[in-house]
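First up is the structure itself, then whatever we jot down about it.
In this view, the complex is presented without one of its protein chains, the others remaining in place.
Right, chain A next:
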Amino acid sequence: MRNRAAWRHWAASFHRACRPTSDIISTVEFNHTGELLATGDKGGRVVIFQREQESKNQVHRRGEYNVYSTFQSHEPEFDYLKSLEIEEKINKIRWLPQQNAAYFLLSTNDKTVKLWKVSERDKRPEGYNLKDEEGRLRDPATITTLRVPVLRPMDLMVEATPRRVFANAHTYHINSISVNSDYETYMSADDLRINLWNFEITNQSFNIVDIKPANMEELTEVITAAEFHPHHCNTFVYSSSKGTIRLCDMRASALCDRHTKFFEEPEDPSNRSFFSEIISSISDVKFSHSGRYIMTRDYLTVKVWDLNMENRPIETYQVHDYLRSKLCSLYENDCIFDKFECVWNGSDSVIMTGSYNNFFRMFDRNTKRDVTLEASRENSKPRAILKPRKVCVGGKRRKDEISVDSLDFSKKILHTAWHPSENIIAVAATNNLYIFQDKVN
């Protein structure tokens, strides 16, 4: 990774990508090149940002992200049969690798996954013979010569069209989607089942994991997240509400209820409390880019696991351990159910996750250093350098520290994303999106 100085030089590359009628951001995802950044919100909208091309005369504006496309992905629905309202909130967005000029992404709400095609149009044909420029038909009798229509430049138009709708396959709420490395299939996971889809086929999917017990009374855990291995198209993992991770190999059997590997850390009995089960529930699982490690996020910690060692993680990072004594209050105000995500940087050397008070944390796996930063309006002035923050956990509070009781628990950073190859991060703070760049570039 970089030298120590880099940690101190995170600068806001632009003020904020704030939408006037913005809704709470529910997912953030860079595409495979990092050129595009997609956000989904509670209102079912997707907003895609594109990175500006570098220009020689505006060096300081290099790499700013501006709005590229906005579209309504999902609408609220009502299931009349069950009398259930289906929220339009976008739970996850996942990009497909680019294979032609158009961009493709998957977006999902609780029940339906959609494949969207985002394409540009910057030329239009002109010079038709049978119709004029406004499209009105011409009287053939008036045509004396023929011409070949030509394409002329027009203002760039970005259009998003739904190409596939994968519906009616999930009884429970979809929490994850993951594109397979074969680029032909993807999986969608809900609380109890995981389905495998082919992008071309929308009317069927294969069920590959089903943990629904015959008698629902015996249910003890649910699936909380799932992801394909970045390189091995037969391998995927899914995490559970009990704090366990299962790795499955689709070559072993059609229904992967029996795991190939089972990752679980024994519980520390001294930490037992009413809320032990809640805080051990895994909210996110991510493969490293190398495919060698998986990272899991539970309420208080981030853990890195080596795929070759199942009995305990190789690294555990405390995100906000000062909350351990406040679990009861957090239970009362529902914060204990917040599902934080976690991300790797491009080289798998740094991991990042969010916290409360608009804080987010980064952990350098090599140097074992960590930093707490804040995504706030004060810090978001262009090129402002983020100052590390610190939470005072007791005793005398120093000048710049914040005491635990002063933390604002309504300001939570659940969703973050890291550029696949550069030190650019996107942080969603409620309805604001912050993009930060490492100044040392």
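Assume contacts are C-beta pairs under 8 Å (C-beta built on N, C-alpha and C of every residue); 3 or more make two chains touch, one makes a residue touch a chain; residues count from 1.
In this text, contacts and distances are computed from a predicted model.
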Exercise. According to its UniProt record, what is the protein name of the omitted chain, chosen from "Cytochrome c oxidase subunit 6C", "Immediate early response gene 5 protein", "AP-2 complex subunit alpha" or "Sorting nexin"?
Worked result: "Immediate early response gene 5 protein"
Exercise. For the chain left off this view, which of A:72, A:253, A:290 or A:410 is in contact with it?
Worked result: A:410
Problem set entry | Residue among A:72, A:129 or A:325 touching the omitted chain | A:325
For this session: Consider the whole complex, including the chain that is not shown, and state which of A:129, A:171 or A:290 touches that chain.
Result: A:171
Exercise. Thinking of the whole complex, not just what is shown, which of A:102, A:278 or A:402 touches the missing chain?
Worked result: A:278
Problem set entry | Where the unshown chain meets chain A, residue by residue | 78, 82-87, 89, 110, 171-173, 175, 191-192, 215-222, 224, 241, 269, 271-278, 281, 325-335, 337, 356, 405, 407-411
